[in-house]
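Removed from the display is one protein chain of the complex; every other protein chain stays in position.
In order of appearance the chains are A, B and C, and numbering begins at 1 in each one.
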Amino acid sequence: MSVFNYKMRVYYGETDKMSVAYYANYFVWYERARTEFLRKCGFPYFEIEEKGLFLPVVHAACKYISSVTYDDVICIETWISRLEGARVKFKYSVRKEDGSLVSTGETFHGFVDRQGKPCRLQKDVKIFIESVVESDREIPAK
Amino acid sequence: MSVFNYKMRVYYGETDKMSVAYYANYFVWYERARTEFLRKCGFPYFEIEEKGLFLPVVHAACKYISSVTYDDVICIETWISRLEGARVKFKYSVRKEDGSLVSTGETFHGFVDRQGKPCRLQKDVKIFIESVVESDREIPAK
Amino acid sequence: MSVFNYKMRVYYGETDKMSVAYYANYFVWYERARTEFLRKCGFPYFEIEEKGLFLPVVHAACKYISSVTYDDVICIETWISRLEGARVKFKYSVRKEDGSLVSTGETFHGFVDRQGKPCRLQKDVKIFIESVVESDREIPAK
Partner (left out) sequence: MSVFNYKMRVYYGETDKMSVAYYANYFVWYERARTEFLRKCGFPYFEIEEKGLFLPVVHAACKYISSVTYDDVICIETWISRLEGARVKFKYSVRKEDGSLVSTGETFHGFVDRQGKPCRLQKDVKIFIESVVESDREIPAK
């Protein structure tokens, strides 16, 4: 089961004057969630960079379903939904502690080398990602 | 011509260890751009809130085409591409000073009242938005 | 022992192009640490706000001794060093996992009411804070 549940709390500085978490923060949280997902899978991101590979985001999207506010605890289900050449897609679904759906999102990344040029996946990285792809997983209904 | 060109500079804290602007910041910049777009159109956002209307984001997306780094000056073309009931879509296209395309994005917003409930547009807000919608505008090629 | 050790990890978006955590983030981390300190003491900050009291920062300072970077785990020792009328001072000392000192800091807060006016402490809040003040605690040398 290659889905990771990242648990975190929302702090004061992440809220805005509407008293809810500011929309750009979800992308910050997605980064934390995918970092911990990769670590959990045994392939921490810093090791990918040590190999001379980088994973910049080429596309990111977030759907805001309900809001979260100060001191809320949220869980971010994270998985890899697709490997396509040297591009990999992460999906996220954010829930409150009561299980209600807060947000869904995705980030699409392309492997590049130190010079920022797109590059082929090293074999071990490819095998690792193929072993964790959850291509059939749907975001469960609210 | 209801397109606004928001010009800004990228600062140190907006970069990350890949030496380029961190991906979540684009959504922060989009907010600044649409705020200045609305002001330029004569309908500043704080006046919308004074009427008891709020415009939370319900969907946001960004495509990263090239990167920007510390001290770069960028221009964010901003316009409203759609009004659909009580929902309004903003589009953005980010360029460097040499005109090269850095990013395109969109944010979709729903009008809500003070309690966060979706609500109908007040007549003057509706007339204003209809007067600035640029439904046919395409993002010009690079 | 009214000292709390808040443990956290540094993520990509918190670094800058110098490859270390950007200096303003330390104040964000201090907020997280004092929030968890108050919760641990049995007096979560949201309960203070529910009483109609707020704790804006009136002064903040941070000394940067060494740097942290992506994926580092840090511990933030947090305690209250002073209660002075309706003002309370928090102190922080940040360490890496090997115990080396990264940063020390402090934030000074004034109790205000909903209108932002300075106000007297409610008795139970005063008693609580007096019970946890660690006025003699020094930041241990590395």
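As a working rule, a contact is a pair of C-beta atoms (placed from the backbone, for glycine too) under 8 Å apart; a residue touches a chain by one contact, two chains touch by 3 or more.
All values derive from a computational prediction rather than experimental measurement.
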Among C:9, C:63 or C:82, residue touching the chain not depicted: C:63
Contact partner of the left-out chain, one of A:19, A:100 or A:131: A:19
Chain not shown: contacting residue from B:11, B:43 or B:128: B:11
Touching residues on chain C - with respect to the absent chain: 18, 20, 23-25, 27-28, 31, 54, 56-64, 67, 107, 116
Hidden partner interface residues of chain A, rising order: 12-13, 15-17, 19-20, 22, 24, 69-70
Absent chain, residues of chain B that touch it: 9, 11-13, 28, 31-32, 35, 44-46, 70-71
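Rule of thumb we're sticking to: only the chains that are shown with their structure count from here on.
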Centroid spacing, where centroids are CA-atom means, of chain B and chain C in whole angstrom: 35
Where chain A and chain C are represented by their mean Cα positions, the distance between them in whole Å: 29
For chain C, residues contacting two or more additional chains: 12-13, 70
